[in-house]
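A single protein chain has been removed from this complex, and every other one stays in its place.
Right, subunit A next:
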Amino acid sequence: MIGGLFIYNHKGEVLISRVYRDDIGRNAVDAFRVNVIHARQQVRSPVTNIARTSFFHVKRSNIWLAAVTKQNVNAAMVFEFLYKMCDVMTAYFGKISEENIKNNFVLIYELLDEILDFGYPQNSETGALKTFITQQGIKGQTKEEQSQITSQVTGQIGWRREGIKYRRNELFLDVLESVNLLMSPQGQVLSAHVSGRVVMKSYLSGMPECKFGMNDKIVIDKQGKGGTTDDAGKSGKQSIAIDDCTFHQCVRLSKFDSERSISFIPPDGEYELMRYRTTKDIILPFRVIPLVREVGRTKLEVKVVIKSNFKPSLLAQKIEVRIPTPLNTSGVQVICMKGKAKYKASENAIVWKIKRMAGMKESQISAEIELLPTNDKKKWARPPISMNFEVPFAPSGLKVRYLKVFESKLNYSDHDVIKWVRYIGRSGIYETRC
């Protein structure tokens, strides 16, 4: 269980320190600063063990969040909690920055008291927390309201209160995916996977029962057996194999286990319904074809072609190609047909940016790199070319088939709910070796 939680700024000064258990002393604060924040090495392990004490940390911009424990805890649980904690803080006061943390330290301590009890994580649902931890001071809550909060927080459906009313019942559904790729110079896929999230924003009255359907292979196959063969053949192609997934606490897991249907009573406002990962039949939106030629000891010629590989009607945005340059680069000339390219010395890379690009197109950049002869015999390691982009479809091929809303008590049906669905595919670590 978590013994304590510290928040540091980039210099290693402690902004927030909350100790939950006696086995964590004050010196733990310094141990982390000395051994992790001020450590010389560039790559830091998220879990550090110092003197039989484990430190789990995540970094948000310049802020370090570290959970400390002496026990053998479930590391995934601790990180899940830290991420949740970041979400909660963001929901309360926006960006996590040193100034925001300093300005809201009372609130943060209050939150820490609520979401961790003797080191055990408690309800960390923002919506629920906001009902009783507010920044506006103590509202004149009536006794009834107070008891309502108590019954909600301690009740079966802790994430939603009763008696919510909207004039327009609306529902937003975003499928956000990030696609990761490592490709050999010859165009062979070495590893690729998509990690996706389904994020919902619901403004629904009452206690609605929702059911979410997507083109999960298992469900489709099951239905295919019952339905016509023609139907099965058609949808079978479009179904996807999900490797693993996790759900928001509102989803009834027993139903998912038995029928593989996702049904739930949604929290109010924004939340993440599920997370998943796929590795098969991924649509790679871009193909990078690198060509690097060393001309003597002091010159390097680089040519990179990118090809977009999706429907011509769709537009990719925010495309950025990053071509690493050797450490002894002394000058760079770049020519590109589309977008803008620049040598960024501070990052040791040529950065090529294209605002928009339609599907089934290709574009090219060529660069001449001058090198300074060094007495170092080390050869350049040739780091991979990386890429960033955003496309309006799901690279995993996931499709939302339906999202049904049932509310028996109130007088609205599935048809009255306005639903919005959006797909966004982003690049994760999208690299091609050169």
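To be clear about the criterion, contacts are C-beta pairs under 8 Å (C-beta built on N, C-alpha and C of every residue); 3 or more make two chains touch, one makes a residue touch a chain; residues count from 1.
Throughout what follows, contacts and distances are computed from a predicted model.
S.K.: Name the absent chain as its UniProt record does, using one of the following: "AP-2 complex subunit alpha", "Probable glutathione S-transferase", "Septin-type G domain-containing protein" or "GATC amidotransferase".
M.R.: Spelling it out: the chain absent from the display is recorded in UniProt as "AP-2 complex subunit alpha".
S.K.: Out of A:Asn103, A:Thr246 or A:Thr374, which touches the unshown chain?
M.R.: Of all options in A:Asn103, A:Thr246 or A:Thr374, contact with the hidden chain holds for A:Thr374.
S.K.: Could you tell which one of A:Arg40, A:Lys143 or A:Arg293 touches the chain left off the display?
M.R.: Residue touching the chain left out of view: A:Arg40.
S.K.: Given the full complex, what residues of subunit A touch the hidden partner chain?
M.R.: 10, 40, 62, 327-331, 345-348, 370, 372, 374-376, 378
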